[in-house]
Each structure stands twice: as C-alpha cells, then as structure tokens.
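Here it is, the structure, as structure tokens.
Let's turn to subunit A:
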Amino acid sequence: MSGLLVKNFSVSHGAIAAVKDLSFTVGKGELAAIIGSNGAGKTTLLRALSGLIPHQSGEASWNGNSLLGKKPEDLVRSGVVHVSEGKSVIPELNVKENLALGGIWRKDKKDVALATEEVCELFPRLRERLLQSADTLSGGERQMLAIGRALIARPELLLLDEPSLGLAPLIIEQIFDAINQLRHKLGLTVVLVEQNAMSALKIADIGVIINVGSLVTSGPSQELLADANLRAAYLGY
Partner candidate 1 sequence: MLILDTFLIGLSSGAIYALMALALVLVWRSTRVVNFAQAGQAILSTYIGYEVMNRTHNYWVSVPFAIVAGAAIAAFVDAVLMRALEKRSHKGSVSEIAPVIATLGLLGLIRSLTGMIWGNAYLQYTSPASGKGYEISHHTIPFSPQNLIIVIGALVVMGVFAAVFKFTNLGLALRASSFQPEISRLAGIRVDRIRTIGWAFAGAAGAVAGALVTPTTYLSPNSLDLLLVSGFVAAVIGGLDSLIGAVLGGLILGVGFAFILQYIGTSVTFSAAFFILIIVLFLRPRGILGSKIGRRDA
Partner candidate 2 sequence: MLVHRSTKRGVFAVAVAAVAALAVSALPAQAFSPHSEVGVTSTTIKLGITVPLTGAAAPGYNKVPYAMKAYFDYVNDNGGVNGRKIQLVIKDDAYSPILAKSVTNDLILKDKVFALVGTLGTANNEATSKFVNDKGVPRLFVNTGFSGFANTKKYPTTYALFPSYYMEAKAIGGYLDDKFAGKKVALIYQDDDFGIDALAGFNQVGTKFVAKIPYASGSQTDPTVVGKWITSIVTSGADTVVLFGVSTATAAALGGAYKAGLAGKVQWILGSVGADPTTIKTLAPTALPLLNGAIAASFLPSANDSADEYVAQFQKINTQYNKGASFDNNVLVGMNAGMLAVQALRAAGTSPTRAKLMAAIDASGSKFASAGFAPLGWSKSSHIGYNGYWFGRIAADATIAPVDGAGKYVLYTTDSSTGAVVKSAIARPAMPAKGLPTN
C-alpha cells in the first residue's frame, strides 16, 4: 500500500514500554497530527520510525517498504526525513552550512542548489542570515532552518517533532502555515507530533491521539475537533 502504515507498534525504554501496540495509517499526501500530552510517547514513536532507536514489536512501512531495522541515514536516502525535537540545527555551523548538510549525501548537486533556492524563497529570513552562525538565530528561525534543511533532502515523508515548542503564537502560526503550504505544493506526506493540539489539528487531515503510549483514538481531524469529550480530556480546551 502507499502511505505510512503503523501496525501493533511497540517501543520500550529499558523496562518501560513507551509506545504500546499502536496502529494507524497516513495516506500519501496527507498530514497526520499525533497529539498527546508530555510523556505520551510521541517523540519515542518518531525516533523509532526514523531508526534512531530500536522498536520492540509490530510493523511500520512507507509505501510498502518496511522502515524498521534501518539506520536514519539510510531512511533519509529513501525519502523519510525526521526533524527532531528542539530546533534541530547545529549551532556551531552557519546557516548556509546547516542547509548544505541537508543535501550533503545527494549526487544531484544541481537539484540541491535548486532546493536550497526554494527554501530561501520559502523562508526569506534564512537568506538574509546565510553567513550567520546558527547560534545567533531566533527560535523560529532555527525551526525554519531545521525544516529547510530537511526539504533540501527532497523528502517524501516528513516527520516533524514539535515544531512549535517554545515559540511565540505568532511564529507558530507562520511555521504551521509554511508546513501546510509545503505539503500542498510538494505533495509531501507529513507526520506532525504536537502538544499544541488545536493548531495542529486545524491543518491536519487526520489526527492520532495517544496517551501513555497507547492509542486513544484516530480519525479525520475535523471529527476529532468536534468531539466534545476528546476536547475536554486530551485536547486541553
């Protein structure tokens, strides 16, 4: 099948099961929001999907190819790109170098240049700061840089871990706008892990709500937003 399939997926942290028997699917070109409180296992899920940590049992595949047992650097080459939690940039390098990292493994240097240009169009602020050290960027700019770097790899499936973390509401809105734009423009499939349920579900096609590692419910995001019980229990408003 095409798209992302996660089935009976479990990940453990030592003796503690962080993700338990989780199943959901994300169709190609869809944006899925994974919602849950702090410690719900969202980050662990993404880290296991991108190969950073081993999983315990279950399946996970992208377009019919298993994601499991592979290293993150290999998954990047097959179009699965993970932007990890907390402004995933390298502060010791400048903006240009951070962007260059995204395409460092790619043979098609022309397309890398093109992709870099596109990222600069999308986030003009990065273009202004190309030679500045990433250390000097604001939180929002760093998030843009992290997403920009991921885009240069020309991903098909983008795994975003809490892009809104620690950002001002105005900036969050900008970032989410950009994500929404991107997936329509590039036909990206996006898995967006968020605590900020409202903003995420607003742009998402489907929502997956998890609590202490287990699935609570999943479904079209509009439906989830409309469910008063869920809103009270998990969506926090």
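Criterion applied: all candidates are chains of the complex that A comes from, given by their letters.
Everything that follows uses one rule, which is that contacts are C-beta pairs under 8 Å (C-beta built on N, C-alpha and C of every residue); 3 or more make two chains touch, one makes a residue touch a chain; residues count from 1.
It should be emphasised that the depicted structure is a prediction, and the values quoted were computed from it without experimental measurement.
Every option in 1 or 2 belongs to this complex, yet subunit A touches just one of them, candidate 1. Residues 50, 52, 71-73, 76-77, 81-84, 88-93, 97, 100-102, 104-105, 149, 153 of subunit A touch candidate 1 in their complex.
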